[in-house]
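Apart from one protein chain that is not included, each protein chain of the complex appears where it belongs.
And now, chain A:
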Amino acid sequence: MQKELLVTADAQTLAFEVDCHLFQGSCGFPAPSAWSFIFDPIFSIGPVDFNKPMLLAIIGTIVIVSLFWAGFSKPKVVPGKLQSIAEILYDFVHRGIAKEIIGKKGEPFVPLLVSLFFFIWVMNLWAIIPLAQFPVTSLIAYPVGLALLVWVVYMSVTFRNNGFVGGIRNLCVPSGLPKPIYVILTPIEFVSNIFVRPFTLAVRLFANMFAGHILILVFTIATWYMLGTVLGTVYATASFAVTLALTVFEMFIQALQAYVFTVLTATYLSQALEEAH
């Protein structure tokens, strides 16, 4: 395809080693782009390449599983330190999302929502953890996988709860509107519920993390790029301050995106669980 895409994110680390500074020489600002998200494989098994995001995803999963395992494997009436932390985290999703949005019927879905929330949150958090510094969810495959999972659950709950005809009604025909409106509304609802919802769910998470990573990269690279001369160092300090501020902002966005993904999943499920009128 394009020549630029042959450069990978690992080569970007090398760009820091090449002395390329503002006011010195003629090399331009090495702006981050799509290639910042491509990694050289650490090792390959047959046709499967194992790279940094996969490693981060596996470490993140192990961290979450071991935290909840350690917290809940031997539950006590008076919780210890680890159990209290795990309970607070679990309770946040249980009370704040499942109970508030779905209600009592949401109990069977709490494990799914808890897993979704913490998986996405940790995958996002990798963006600002030193040495990792790459949000796994900024690769579209991860959000798409999660959205497909949600879509399968959403569809199966809809049809199991309402039957086939009732399920179609639930998806396409919102109740309580004047009859002529259904001519327009039914196709819109059909497309929106079946195609647009999983698409936006995946793209929202992906694009947020993608944009956030690029923003941080621009200012981090700029800090290095502008160092050197006196005036350049002043600029670089400002750029570094922006990097710090953006890191804090990203922390907020990461938690918000995990929350939004889970809340939207809960909203879809609550719609699927609605009784037909």
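One rule holds for everything that comes next: contacts are C-beta pairs under 8 Å (C-beta built on N, C-alpha and C of every residue); 3 or more make two chains touch, one makes a residue touch a chain; residues count from 1.
The rule we apply is simple: contacts and distances are computed from a predicted model.
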Hey, which one's the missing chain according to UniProt: "Phosphate ABC transporter ATP-binding protein", "Osmoprotectant transport system permease protein", "ATP synthase subunit c" or "Acyl carrier protein"?
"ATP synthase subunit c"
Options A:N208, A:S239 or A:Q254, residue touching the unrepresented chain
A:N208
Per the whole complex, from A:L82, A:L185 or A:V263 the residue touching the absent chain is A:V263
Which residue among A:T61, A:T200, A:T229 or A:Q271 touches the omitted chain?
A:T200
Which chain A residues would touch the chain omitted from the figure, given the whole complex?
2, 33-34, 100, 200, 203-204, 206-208, 210-211, 256-257, 259-260, 263-264, 267
